[in-house]
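Shown here: the complex without one of its protein chains, the others still in place.
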Amino acid sequence: MDWLNAIVQGTLLGGLYALFAAGLSLIFGVMRLVNIAHGDMIILAAYLGLTVTTATGLHPLLALVLVVPTMGVIGYVLQRGLLNQTLGDDLLPPLLVTFGLSVIIQNGLLEVYSADPQKMDAGALETASVAVGGLNLGVLPVLTFAVAVAVIWGLQWTFYHTALGRAFRAVSDNQDIAQLMGLNRRHIFGVAMALALGVTAIAGILLGIRTSFDPSIGGGRLIFGFEAVIIGGLGNLWGTLVGGVILGVAQTVGAKIDPGWQILSGHLAFLLILAIRPNGLFPRIS
Amino acid sequence: MPEPILQLHGLDAHYGDFQALYGVDMKVMEGEVLAIIGSNGAGKTTLMRSITGLLSNGPAQIKYRGVDISAQRADEIAVQGLAMVPEGRQLFPSLSVRENLMIGAQVGRKGPWDLDAVYKLFPILEERKDQQSTSLSGGQQQMVAIGRALMANPDLILFDEISLGLAPIIIKDIYEALPGIIGEGMSAIIVEQDISKALSVSSRVYCLQEGRVSLEGASDTVSREDISRAYFGIE
């Protein structure tokens, strides 16, 4: 039963990792950009949530109403003002510019909020649990997993059933021809980044309710998201959810063996999958 | 007196250090079908990329409806009613047939062309509407590319090498459909290596050679000799 419990908890944890990964996956799919600052943006969203909740007394989940659009605007402005200038055939500019951004965000957060760990207070939600067939499931992890499924379903639906999604796919296929169809790729990229950071905001708030956070932990969240993307297969959003779950289960099972092995066993699972299925489990983009 | 819908004044084009077009002057009148011929590497596709805004141009080199569009982006130009059927079709592989057509309508211009009109013109596309565009035959893909451009209800439509890589019987079908397509008050530029096909559907013809206009004339009066001289540069 202990093992089953570890697997179930890991699966639920995978929902959070899938949320870390969904934004990465989205912007890579639309513009082949890998944002090294992605993890720091998750933490930025958590701090924004903290500021909103302490300033207004709102419940952290209600703070989403403010934090999601704020992150969206940041994403759009960042893409149009900075990141669009880095796109092209050369790999270095986007990589190094987002790396620079990562350092700026991390130290900006340190400057404003200090290095002390913080946590958002979600009241009874943090400890509430339901018993299902002998297992004790936390309401928050279950909620997080449900949100992850809903977000990925929403992104998938946007991608394949809306004019915006059509535009995303068209620009991703062939930027020049998409321009001939009247699509301004700079704007489309801006919207994609806005959407990605909107998802990042959800991830950041859920992270900030679940555990304490400080400005230095962004890199680790980037890595978890990245591992989920690669395990699931590039360009496949549902694959990303599976990737998150595999990573989460590897971590909780590893922690069960030895608490010091939690994160390490997640990384090892990732490397193992990289060794046997280099393109991930369900690749869409070659 | 019809007005020119498109005017080029001394258009130059460069790829890095390489100059592909030298001072091209050209005029397309309202409602006119213009043919551009020339051998491989003469600059035809470069010319199309310049007109549509995919290549950046010098100032005041391209006027569309009397307005200088030289500095505008491709998407800004497209919205004003200039559409292209690109060389090699270039459909969006991750979009279905129907989505490829729908994205042509993204510019939001009103006019006779919508999904139903395109399906009426090419009934096979309606049967295949939910397939990925890459699963179609070359001819069918060309129909999608033409339909996609029509969905924008353009005033000026550019056809870049539409017969390239297609079977003769399909080329014949497409050229037979052309008058019906262009008939609705549209102007058109047809870029073509097949000279007789180009002459048969156009009223005037330009020949490009090494980035320069080497011949300009009415399609029914230019002589074969003039064309071969302009085409191959043989004196």
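Labels A and B are assigned to the chains in the order they are written; within every chain, residues are numbered from 1.
In the analysis below, a residue touches a chain if its C-beta (ideal position, glycine included) is under 8 Å from a C-beta of that chain, and two chains touch if they have at least 3 such contacts.
Rule of thumb we're sticking to: contacts and distances are computed from a predicted model.
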item: Among "Leucine/isoleucine/valine transporter permease subunit", "DNA-binding response regulator", "Glutamyl-tRNA(Gln) amidotransferase subunit A" or "Dihydroxyacetone kinase-like protein", UniProt-listed name of the chain not shown; value: "Leucine/isoleucine/valine transporter permease subunit"
item: Chains in view touching the one left out; value: A
item: Touching residue (missing chain; options A:Leu19, A:Ala148, A:Val171 or A:Leu222); value: A:Leu222
item: Omitted-chain contact residue, chosen from A:Ala6, A:Leu155, A:Ile177 or A:Ile230; value: A:Ile230
item: Touching the absent chain when the full complex is considered, from A:Leu96, A:Val130 or A:Ala163; value: A:Leu96
item: Interface residues of chain A (partner: the chain not displayed); value: 33-34, 36, 82, 85-86, 91-97, 99-104, 107-108, 110-111, 219-220, 222-223, 226-227, 230, 260-261, 263-264, 267-268, 270-271, 274-275, 278
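By our rule, only the chains that are shown with their structure count from here on.
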item: Residues on chain B engaged by chain A in the complex (per definition of touch); value: 52-54, 73-76, 78-79, 83-84, 86, 90, 92-95, 99, 102-104, 106-108, 148, 152
item: Partner chain B, residues of chain A touching it in the complex; value: 163, 166-167, 169-170, 172-174, 176-185
